[in-house]
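A single protein chain has been removed from this complex, and every other one stays in its place.
Chains: A and B, in written order; residue numbering restarts at 1 for each.
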Amino acid sequence: MNMKLIKILAYPSLVLAVIALTVGCRKSEDTQKANSPASSPPSQKQFVIGMSQCNLGEPWRVQMNADIAAAAAKHPELKVIFKDAQNDTLQQRAQVEEFAGSKVDLIIISPKEAQPLTEPVAEAMDAGIPVIVLDRRLLGGKYTCFIGANNEKIGKAAGEWIVKALGGKGNVVELMGLQTSTPGQDRHKGFLEGIAGSNIKVIFQADMQWLEPRARDEMESALARYDNINLVYAHNDDGAHGAYLAAKAAGRDKQMKFVGIDALPQEGIAYVKQGILDATFQYPTGGAEAIDTALKILHGQAVPKEIVLGTRLFDAQNVAQGGEDLK
Amino acid sequence: MKKNFTSPAGRAFLALVLVFIIGSIFNADGAFFKLGTHRDTLREMSVYGILACGMTMVIISGGIDLSVGSILALAAVCSAKMAIHWGYSGWLVLPACLIIGGLCGAVSGFLTARLQIQPFIATLAMMVLARGLSKYASGGMKVSTAIANPDGTYRYVNVPPFFQDIDHRILGGSFSVVTLIFIACVLLGWLLMSKHRVGRYLYAIGGNEESSRLSGVPVVGTKIFAYAMSGMFAAMAGICQAAQEQQGDPEAGVGYELIAIAMVVIGGTSLMGGRGGMGLTLLGVLTIGYLDKILSINAVPEAGRLVLTGIIIVIAVLTQRRRRT
Partner (left out) sequence: MTGICKDFGRTTVLKDVQLEVRSGEVHVLAGENGAGKSTLIKILAGIHADFQGSIHINGLEVRPKSPLDANHLGVAVIHQELSLIDSLSVADNIFLGRTPTRHGFVLDSVQQKLAAQWVQQLGLDIDTRRHVGEFTIAVRQLIEIAKALSQNAKIIVMDEPTSALNAPEVERLFALIQSLKARGCGIVYITHKMEEIARIADRITVLRDGKWIGMAPASDLPIPKLIQWMIGREVTEPAPERGCVEDQPQRVDVFGSAPLPRSGSGSAGLPVGPGGRQRLKVENFGVFPRGFSKKPAVENISFSVRSGEILGIAGLQGSGASELFHGLFGDFGSRTRGEIYLDETRVSLRSPQKAIEAGVALLTNDRKATGLVLSLSIVANATLAGLRELSPMGWRQPGRELTAAKEMASAMNLRAASMDMEVGFLSGGNQQKVAIAKWLQIRPRVLLLDEPTRGIDIGAKQEIYQRMREWAGQGIAILLITSEMPELLTLSDRILVMHRGRCTAEFSRQEAAPEKILAAAMGTAMTNRQN
């Protein structure tokens, strides 16, 4: 075996493999057929919807795609093509352009960033393709409809629930999501609005960056410093879970309540069912609403420029019934 | 060994003492002095510390391992799958995950030692590969006690005893099992580096690979060993992580390799290879771990933490420099 030959082959092969791995994963177009092909009646017009998701690393986004797919399955005339931008803005730009080029009937996009994607979407609109924007906003107004939840509203709802649950006063530890991101800032702002005017005191605040291990570490610091904690408000369920584990290890989990946000079925809702969290607030994906709105657009009906989704509260009382809608 | 303050150990010790002094001054209403705080700090640094043990061996051999964070995630996912979903006992899960981590490391080692690919590139490739494998094995979601049924509902299982035993306190609640595991890893690393022939070989290779080779040192085999050990330590860290989260997160460990490297470097092990040791790394882990805790109990805002940590790392490294004679 010629060592030199191996060396000559190995290095570029390795580099190619790395590139292939990353690029190949990008190019993986998950063509989920949202309808059962056998039963599509030929008389109805087929609509093709292109959906560009900024990444599928977050379970919440996996849920969003699942919601879209589930909603579209009920309408056999819809075919949804899913593309994953793997958190790469340039990739997402390319996907929007590809959809526009292949003249889909409608585009749904959950953008990574506002500024770089505003123009491609505008161009798609100019080409006559309606665009629905989910979750994160674009700049200006050149899109058909924006559907998103309002993190400030959710934060406020959480704050109000906390005021009620604690009877208007108590010591709260706030474990925040990445404060350089809008959701983190909004959930913090809304929370402060929700508790305004009450005797709720935020005694300890830390940025746990949405990560459970960090939330646990910060909670341990809070536990070390404060003997009297009534409630922990974490910006996501992972954080709340981490705080719970820290408190449990300290034997103090019964002394306090735990509140999170997101309410994914296998995380937040599960935690409420298991008694780990006292409440969680759904951060709706908007997937189902997107399909509803898409249908309206495709059938020529008018739709509002903006649809703000409400949240659902899941707590011990209502979790079995599937939570409670909050406007 | 002379404990005067010009030796590497002395300087690392000095850095730690400084951190302790800072902690005593900024003690957050006495929180710094509580036993529980120290127990928690030791627990919090343990996962990083376990990574740092393997990283020390690799760095001393003259290389670097960027893949440990991803291998941690892979092991976390695999151990969670095995222990939570399939209900295997710890006696099976532990060796299986260690082997997985060791294999990943051995592949990196083979790429760099036999095929002469630079360690930075080889372990970077493994970092991407292992992360991909984690996502593949977990289906992109966390592997937790909430198991999906085919109809979309969930059933809940208990946290397996294996995980409970790890995320557990002993000695009347004053010491975490995870910390114990970390200390065991430090001891194992120390034994290998200071008491075993392979350690001497690693120092020699890091000091001068060509001379070592021409002195009959089995360079390729020894290097593969170092990377395999790094992978195994990373797997152990992954199991600890999964146990402490009660779930296997395929996104775990992102950026952990840099923290591990920082801990090794602050301890005094040279990135050029050939110098350093486990004891120094232990000091580095403690220094960074305690620094982090002090910032945490004082609720220092995130921006301030990053700046302060960066400054202190620079100061620590400056004091570590060997005086050029």
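Note that in this section contacts are C-beta pairs under 8 Å (C-beta built on N, C-alpha and C of every residue); 3 or more make two chains touch, one makes a residue touch a chain.
What you see is a predicted model, and the numbers here were worked out from it, not measured in a lab.
A.B. asks: Which one, B:Gly36, B:Gly173 or B:Gly207, makes contact with the chain that was left out?
C.D. replies: Considering the complete complex, B:Gly207 is the one touching the chain left out.
A.B. asks: Using the touch rule from the top, list residues of chain B that touch the missing partner.
C.D. replies: Residues of chain B in touch with the missing chain: 195-201, 203-204, 206-208, 210-218, 274-275, 325.
By definition in this document, only the chains that are shown with their structure count from here on.
A.B. asks: Please work out the Cα centroid separation of chain A and chain B, and write it as a whole number of Å.
C.D. replies: 31
A.B. asks: Residues of chain A touching chain B in their complex?
C.D. replies: Residue positions touching the partner: 6-7, 10-11, 14-15, 17-18, 21-22, 25, 56-57, 59, 62, 179, 204-207, 209, 212-213, 216-218, 220-221, 223-225, 241-242, 245, 249-250, 265-267, 270, 273-274.
A.B. asks: Which residues, counting only chain B, touch chain A once they are in their complex?
C.D. replies: Against chain A, the touching part of chain B is residues 28-29, 31, 34, 36-37, 40, 44, 47, 111, 115-117, 121-122, 124-125, 128-129, 132, 135, 140-142, 144-146, 148, 152, 154, 156, 167, 169, 241, 244-246, 249, 251-252, 292-293, 296-297, 299, 301-302.
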